[in-house]
Every structure is written in C-alpha cells, then in structure tokens.
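The structure's right below; bear with me while I get my questions together.
In this view, the complex is presented without one of its protein chains, the others remaining in place.
Up next, chain A:
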C-alpha cells in the first residue's frame, strides 16, 4: 500500500505546478509597451493591405502607418482583383505600379497565368481555357521546364467534369486565390524595399511553441484558443494527471 502511493507520488510530482492566480500575476508583471503592441498590429494591417483598418487604427492610437496609405490602396486593389477572379486586371495594375516585378519573377508570373486558367475553368469557359492554355501556359513550360509539373496538375482540372472528386480540386478553392494574391503582394512589398512578412503570425507561432516547450517542465494555465485568449488550467492532482495519460 505504502509503496503504491509512493510510486504515484514519484511519477507525478516531477513537474512544478503554477496556479491560475500565480500565472495571471506573472503575466501582468511583464511590462510591455503599448506602443510596441500597436506597431505589431499596424505592421500586420499595412503588409496584408488592410487600408481602411490601418487608417482607422492610426487615428485611434495615434500611430502613423509605416508606409504611405496610397501604396496600401494599390496593393489592396490588386489583392481584391485576384480574390474576385480578375487576374488580368491584377496584372495590368501591377504592371502600372512597377513593370519590373513580373519581368523578374518568372515563378510569380507563371502562378498568375495559372490562376487565369483556373478562373476560365471555374466559369466553365472550357474552349477559352484550352486556347489560353495553349497560347499562354504552354510557352511558360517551354521557357522553364521546372513549371511543367504544376502545369500538368492544372491541366488535370480539365480532365474531370466533377471537380469535387478531382485530385486537383484544391486548385479551385478560395485558398488558391489567396495564395496567388499573397505571393503577388509579397513581391510588390519586396520591390518597394518593404518587409513582406508580418510579425504577428510568427509571434503567435512562437507562443504556441513556447507553451509546448514549457509544458514539458511545469504545469500552468495554457492559452488553448488563440481567438478567445482563454486560459485553461491543466489539472495538477496526481490521479487526474494519471488519468489524462490513460485517456489519451
């Protein structure tokens, strides 16, 4: 009997436990400059191209955007064009903005042309899609053999009537438009000597990683939901932690 209890105590008291109150106090003891937080948020709005949000936020917290709002508008228009399936307009706009971008980014140009093909297919304009593929995409493959694989994938869309069962159906997802739009947005930012990666997502990734690392050493209230920022306590009794292990 005695040995059984000691065994339990032995396996579960390795980790120190931090209560919710202790943890919240520790959190509030860390001094963070509000200005830095604002900069993080502004950085996100500016890079991702949310002009209105950036302007409103700027008025609210008195922080001016790191770059001029006109250029945010330019990028927003371009992103919106792609999100609406209007790739040709996006190409014209980016060429007006900086004609070198597409001339020096063959991969990006290919993805934009690929997106145009996807949009033709989405609208059911199969004849135009085939003509476009022949006129515009085949030459890309000739100029650059590394694009052939992706090109074949895209052409495979034409092979399936029901795109729900197509193995390449993901190309018709909104996320594909999002990917193309982000790639173009990043290229524009780079050409303007701006950062292309917002800091906020990386910080969130680091937070999740840090929590996982810390969890191996102590038990503490974790942020499980990044949207609500709710702190969820981990159980600190020996029996419970045993059963947690057992249940997983």
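In the analysis below, a residue touches a chain if its C-beta (ideal position, glycine included) is under 8 Å from a C-beta of that chain, and two chains touch if they have at least 3 such contacts; residues count from 1.
We adopt the following convention: contacts and distances are computed from a predicted model.
Asker: I want to check something: the complex is missing a chain, and I'd like its UniProt protein name from "Protein DIS3 homolog", "Uu.00g138520.m01.CDS01", "Putative exosome complex component RRP41" or "12797_t:CDS:1".
Answerer: "12797_t:CDS:1"
Asker: Using the document's definition of touch, tell me which of A:92, A:123, A:170 or A:230 contacts the absent chain.
Answerer: For the chain that is not drawn, the touching residue is A:92.
Asker: Which of these touches the unseen chain: A:52, A:123 or A:143?
Answerer: A:143
Asker: I'm checking contacts with the chain that's been left out. Which of A:22, A:100 or A:149 qualifies?
Answerer: Going through A:22, A:100 or A:149 one by one, A:100 is the residue touching the chain not shown.
Asker: Just to verify: which one of A:164, A:193 or A:228 makes contact with the chain not shown?
Answerer: A:193
Asker: By the contact criterion defined above, which parts of chain A meet the unshown chain? Give residue numbers in ascending order.
Answerer: So the residues of chain A touching the missing chain come out as 67-68, 70-71, 91-92, 95, 99-100, 102-107, 109, 134-136, 139, 142-146, 191-193.
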